[in-house]
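Moving on to chain A:
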Amino acid sequence: MANFERFNPIPILKGLYTTFHSTFFEPVVTVQYPEEKRPVSKRFRGRHHLRRYDNGLEKCIGCALCAAACPADAIFVEASENNDDVRFSPGERYASTYEINMMRCIFCGYCEDACPTQAIELGDQYELSFTERVQAIYTRDMLLDTVDELEKATPRKVEPGAFDRSIPMMENPD
Partner candidate 1 sequence: MNALLEKHTKDIEDILKKYPEDQKRSAVMPLLYVAMRENGFVSKQDMYDIAEIIKVSATQVASIVGFYTLYHDKEGGKHRVQVCNDLPCALRGSGEYLEKLCENIGIKVGETTEDGLVSVESVMCLAGCDKAPMFQEQNPDGVFYHEDQTVESTLELIEQWRKQEAK
Partner candidate 2 sequence: MTEVLEEKTTKLVNLTIDNLEITAPEGTLIVDAAKLAGIDIPVFCYHPKMEPVGMCRMCLVDVGMPMRDRDTGETIMEKGKPKIQFGRELQTGCTVSVSEGMVVVGYTEKVKKGRQDILEFLLSSHPLDCPICDKGGECPLQNLTIGYGSGESRFDLEEKQHLAKHVPLGDLIWLDRERCIQCARCTRFQDEIVDQPVIGFQNRGRKLQIVTFSEPGFDSYWSGNTSDICPVGALTTADFRFGARPWEMQASASVCNQCSVNCNITFNTRREAKSGGDLVIKRAMPRQNEEVNEVWLCDKGRFAYTSVKKDDRLTQPLIREGETLVETTWEKALDLVAEKAKEAGKEMVSLVGGRLSNEDYFNINQLTAHLGGKSLLNSEMAGGDLVSQVGLGTGSNIADMGQGDAILIVASDLEEEAPLFWLRVKQAAERGAEVIIANARETRADRFAKYKIRIAFGQETAVILSMAGAKEGIAVEFLADDAKVKAAAKVFSEANNAVIYYGSDGLGLSGSEELSKACAFLLSETKHTGRPNNGLVAVWNKANLQGAWDMGFRPSETLAADLKNAKFAYVVGNDPASKDILEKSLKDTDFVVVQDVRLSETAEIADVVLPAQVYTEREGTYTSAERRVQRFYPAVPAPEMTKPDYKITAKIAKRLDLSLEKIAASLVFLDLAEKVADYAELDYVRLAEVTEQWPIIGRDDLFYGGTSYQNTQGLGKQISPAIETETIKYEAFVPSVLSKKDEFLAVPVTTLYDRGSTMLSSEVLQPRIADPYVILNTADAEKLGVEAGVQISVKLNGKTANVTAKLDDSLAKGIVLVPRSMGIPISDPGSITIKAK
């Protein structure tokens, strides 16, 4: 049975003090997600992006080393050949199919490490939820960076012989 004579209010008051203090005197740390979003760290590994060079050509050469490095077997790549009338990337080949199954991906970043042209980068988007399994497959068009000018879009027609290397040697080819 409870012993009222021995009732000690101090612990309760201490506790109430903590509540009182943090409510009125401490800064608010709760973020109103999804209205508000916390910035992510620089090294955060979120949804992937396929990058482009400054001239709009795609960096990906379809080598599938990302798929080979992927421990979760989440990436599927198929390559095709570029030509000067239909050019996607400055090298000989480009990824005609590029799919990442986000449900499989463990965001380890190995694909980023494996990429010889720094075409794939893990971005900071982490809101990946799906209502159907098929939605989890991010295709090439979803992953590729968008371009702001029409002339930078791929595929495009280029001067014959302007790109004659298998893999572009330079950081940003003309």
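Following the convention adopted for this analysis, a residue touches a chain if its C-beta (ideal position, glycine included) is under 8 Å from a C-beta of that chain, and two chains touch if they have at least 3 such contacts; residues count from 1.
How these were chosen: all candidates are chains of the complex that A comes from, given by their letters.
Remember, predicted model here, so these are calculated numbers, not experimental data.
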{"item": "From 1 or 2, the one in contact with chain A within this complex", "value": "2"}
{"item": "In the complex, chain A residues that touch candidate 2", "value": "61-65, 67-68, 76, 78-81, 91-93, 96-97, 99, 116-117, 164-167"}
